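Before I ask anything, here is the structure I am working with.
Every protein chain of the complex appears in place save one, which is left out.
So that you can tell them apart, the chains are marked A, B and C in the order they are listed, and the count of residues begins at 1 in each.
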């Protein structure tokens, strides 16, 4: 079996450079590649384009890269849970491309699946469709959307084996599987790295073929953005 | 939880009519909806258009419907493992639309996912692309392919719960998950019907939202087309 | 008297039908889950990858890996399922979700909706709203009838950048239930004690009042 294991985040991120385009999994702070983000901060590379559904909070997730002004452009569906983001955006330091969430997800999948473009109804008649081809199918209007091009995808999984097969947990799955398919180099960090044969082949969410590097992550904080609970009765 | 259970194949197939378009899961004879096919034979409805990767063998799978001349048109990627099919096709009784297998799979997914059309490289420059829009993306040529429109999808799963959540087994998964998404009415037969809560929500292949009717199948033959083995040592 | 947010949610819950899959937006829509009528089964979809969403977890059992689209910790009911974002929007775009309830800044008499962007202000993004409104067969907007300045949010034409065109079929506000068809708001019900005149005054878009308008039953 093809072995994808690298020692740590440092080794996993070999080859990242200023000006590259990255995909980063996660929805809010749920399922984000914490170790890879930390390593990107350490490396200090700049002028990055980040494709990620959200942009983290001030002191966590992609907010850490924003603080150090490493990001030139964000491609997201929902941002601005953090003040530094807002400041940079309003001052024009940061470019922001806002995309409907389903279009973002499907464009990631298309990238990995060799589909260069597809039609979606989302955004028709809005500024999202400006300058894009539109077409009617069965009486309904659709917008043509394109695949992305990302040098690296950073993905967080729950369990992964040495061949790169992945299982995600709960809603931490979100964008991770499509981004795993889409990176020219896909780097995965896992909570638990296991030997081949330990995962049921029938229950793998992302087959190892999409993965170039996998490593055992550490020190997961898994911060909760909105802790909503019902009191113990 | 929304309950999708019906008593049997007869109840599950209520509403099928002459001239309808059906999707049927399976690759070869692997993962085909045996019970639904039997019931279609019993019902004797005709002029059917069947979207299915293959067309069964003479005395099993869709071959049973062909024998009784219930099928007007097959939409498949590979057919002709049976003589009756060949006879009907050569005599012009049966229309056959041959589609690249990946395009067939993606068109099924697109149908269920609300994508009316997408570009794929498969078939560019061949007779498959005749009359279709083609376009260049990044120096490579692609063909525009469209979603299907199917009144019923007949799907076979390994396990399913009363809410319609499905788990497939081995390579019997094949086209079943996409067709499950694509039918206006999706009918699922399972080897094992369980209560909600018995399947791990993190391990479900097809969420119940796509399913309208589910029933406990019976008498599975699961015929093997090419029994290839290595001798016991 | 005008409805409270809870009551708006309560009224919208009456629109739920048996066996419907429903996506609830952030804010008032979320509250709809508290008022499911007896005897019907509905299932809630959260676009970040969850079907069969349950109530908030009991204190101490919350899981960072199980949140809703509002990033709140939630639970999953028996028979629920988890999936990725592409699958989630396949459900939405493919019209497998029967009802979307969401908030709005403006709704127009032609069914247009604006709820994601105010020019000149910080723009947070549309999230899944554009996919939802472009896809759902049934869209109910839950909102106050007027904005904080007292201006109508039910307009001849939206002034803000659109989220979707011609898609809203029903609006439930603190004052009324209205159906949108043929380019007009059709008044269906009044909030208890609220007069047709009050509703008329708070509605900028063309309002059709056909016959006696009943009070909502809550």
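Everything that follows uses one rule, which is that a contact is a pair of C-beta atoms (placed from the backbone, for glycine too) under 8 Å apart; a residue touches a chain by one contact, two chains touch by 3 or more.
On a predicted model such as this, the values are computed, not experimentally measured, just so you know.
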Displayed partners of the chain not shown (whole complex): A, B
Hidden partner chain, touching residue among B:100, B:114, B:164 or B:183: B:100
Selected residue (touches chain absent from view) among B:41, B:128 or B:194: B:128
Touching the absent chain when the full complex is considered, from B:4, B:159 or B:173: B:173
Absent-chain interface as seen on chain B, which is shown: 27-31, 53, 76-81, 86, 89-90, 96, 98, 100-106, 108-109, 120-128, 158, 168-178, 205, 222-233
For chain A, residues in touch with the removed chain: 1-3, 109, 111-115, 161-163, 165, 181, 196-197, 201-202, 204, 207-210
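Note that only the chains that are shown with their structure count from here on.
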Chain-chain pair with the highest tally of contacting C-beta pairs: A-C
Farthest chain relative to chain B (centres taken as mean CA coordinates): C
Computed distance of Cα centres, chain B from chain A, in Å: 33
Centroid distance [mean C-alpha coordinates] between chain C and chain B, Å: 36
Chain A-chain C separation of Cα centroids, rounded to whole Å: 28
In chain A, residues with contacts to at least two other chains: 106, 120-121, 168-170
Shared interface positions of chain C, touching two or more other chains: 76, 82-83, 86, 89, 92-93, 135
